[in-house]
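Sharing a structure, written as structure tokens. Questions coming.
Excluded from the complex is one protein chain; the other protein chains are retained at their positions.
Here is chain A:
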Amino acid sequence: MKETNSLKVETHCFHCGDNLPETAYFAEDKQFCCLGCKGVYQILSDHHLSSYYLYNDVPGSSQQKKAQHFNYLDEPGIAAELVDYTDPKVTVITLFIPVIHCSSCIWLLEHLYKINPAISQSRVDFLKKQVSITFKNQEISLRQVVETLSAIGYEPLISLQDMIKKQRTDHSERNLFTKIAVAGFCFGNVMLLSFPDYFGLNSFEQDFKNFFGWINLAFAIPVLLYSARDYFISAWTNLKNGVLNLDFPLALGIAVMFLRSAYEIITQTGAGFVDTLCSLVFFLLIGKWMQKRTYHYLSFERDFRSYFPVAVTQLKDGKEKPLPLNELKTGNRILIRSNEIIPADAILLKGEAKLDFSFVTGESLPVEKVLGEIVYAGGRQLNGAIELEVVKPVSQSYLTKLWNNEAFCGQRDPIKTFSDTASRYFSIVLVAIALAAGLYWISTDINKAVASFTAVLIIACPCALALSSPFTLAAVLSIFDKNKFYLKNTAVIEELARIDTIVFDKTGTITNPDAAGFDFSGKMDKYERQLVCDLARNSGHPLSRELVKWLNLRPQFLVEQYKEKVGRGISGCVDGHEVKLGSAAHLGLNTQDQGSVVHILIEHHYCGYFRSSQRWREGFKQLALKLGQQSDLHLLSGDQDHDRKLLTPFFPRTQQLHFQQSPQQKLDYILQLQQTGAKVMMLGDGLNDAGALKQSNLGIAVTDDINNFSPGCDAILDGAAFKKIPQLIKQAKDAVKVIHMSFVISLLYNAAGLFFAVQGLLSPLMAAILMPLSTITIILFTSLTARFYARKNHLL
């Protein structure tokens, strides 16, 4: 047992836990997978920060990716945009660091002063993945701070569309907390002061009764005017627009309750309903908070601006100068280094452009461009540095034009929820019953008429009704959250239950970008594998690159007489042996290729072939079969149609497979589907899907790392949860069922209360018992049944 343990440790990088390559990097007695990880370790141990590795096993994250340039942070204009506070001595900045994931991260980031004493304080907000840093700006620049973070593996994500600022100015949650506190405070006190009356007071204690009544009334005023304010505002604005939502009966009930209580207390004719009023508002606000509660601070409103860099390197008079992206104009000359993104449509002037457009167009193979050709914005340069001249401003480029489409302008219709629909009828019926009860008594007893009219409005105040949706949906939201499916808001669940058409993007959505693997059929020893690997290393073809990555052997031999026929095969002399790789046709073999296959010939001896496999996400096949039974499946890919054959078995109707779709075409396709009455769910990942995601009834961004960029959407699905989509849809449908059931339950409570109310027999005590009882029933029922269904759907 002990032996296996120690073996396991040795094969993993001490910093990030990745598998070690054949020859690892050493520092002291530790092994590392790459220079980056080793570098981080050395910085930490030099500054006595090795405790970082004590709190968690392998707390670091892989440092394989190359660091960015942060020169642009020296521009005062850009820096001023980013900092929270600055004076001649200190600056405070809040940075978003996606890799924050464990307690070691918190520890390290809060001990930055040990690395550089000019950083005087740093505080981490773990859930938001933000660190707030205070530093002495005379001794260290913003750029140096960011570079320090980057050097220890905590590179902040800085983008034009900074969400941090927005979060800081948004105090709606704090306000809601205060409202709940006020309502809770008043509720508790009123409850205490109401008890004596419920238990009955002696005749000589009648003075107290008035006294308690007046205090209760005083407590009701802040609840009415402050805590319940939003309900009145919402009911009023909706009424003006001719809509009856659930806030209308709520506001009406609260107002009537207050007026009747005030009347009873002032005229000393009764105790009033102040405690019911306070408890109602208190529970309602808690329901609101449940609905609003966010578990993960993800951004669902991102557009191209958060994908693009903050600044580009401008070439002016032979000098490099960082230029903020919004100042980039037509005719500017820019320098794009390896791994940087081209921010605007431009002409290639110098250098070898090899661009990865997979995120923008869905095209999975890198594209090479020649001098003088137009390069579209959004591509990521893979080779060395290139020089370009901008021909179109950022906002008018091929890709960004998409955001000028009307789908992005103006508000989308809000998702129709069940409670909205139901409350319209509820309100009408409620007012009708109240009027009927009032009219019935009016001829005999005017007091009784008023009493029964108000009592109906009070008792039927749909508290339980208003809570059934938020509590069910909040429970489902947290269940989805545990399954790595993150929703923008609770209304998305109801929309998910209505979906009947599902549209998939291909690259990155149903294919897994990182997990390309190969099956090998045939016979080959280790030496021969080495030969193949060394030959394939010379080719830029994606299949060769994936093959090299998959074989994972270090270069050993030099290749002579290397020849490549683009897209067909390669050949060369490795260590004295003639090796040929390629398609069957290229090698003169007599077989038909199925999919992406690489055949191997060594010294004219056929060794077998590699077939690219597992390109679909895990479980895609079962998923497509399952979903195909209940909904219509479509595929929209920006890629060439070389996968058409492979995909045909998954999609029931082949005419619903569409390739070479531009972002605009995708959007239009969704619109077309919607015009035939379909409720469309779009699953996509790249910027090219942004339009379609926005247009669809429910846009889901699929991503393998939820902190990476994902386009604007309604929900973010972790790639690992991709195979659970059918269960998630089932759970959403069950959630709607639970809402219906709890509506019935709360209506029963209302009916029971109404029975007394129409007769004018409703006592404050009865209201005070019925209201919290129905509320608690609903809370228990919804959360328990939602969990029950989740267990049934194997989501818990």
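As a working rule, a contact is a pair of C-beta atoms (placed from the backbone, for glycine too) under 8 Å apart; a residue touches a chain by one contact, two chains touch by 3 or more; residues count from 1.
Heads up, the rule we're going with is that contacts and distances are computed from a predicted model.
UniProt records the chain missing from this view under the protein name "Cbb3-type cytochrome oxidase maturation protein", selected from "ABC transporter permease", "SpoIIE family protein phosphatase", "Winged helix-turn-helix transcriptional regulator" or "Cbb3-type cytochrome oxidase maturation protein". Annotation: of A:26, A:177, A:236 or A:788, A:177 touches the absent chain (contact as defined above). Residue A:128 is the one among A:30, A:69 or A:128 that touches the chain not shown.
Considering A:42, A:150, A:189 or A:326, the position touching the chain not shown turns out to be A:189 (whole complex). Seen across the whole complex, the unshown chain contacts chain A at 48, 51, 55, 87, 89-90, 103, 106-107, 110, 113-114, 117, 120-121, 123-128, 134, 136, 174, 177-178, 181-182, 185, 188-189, 193, 208, 211, 215.
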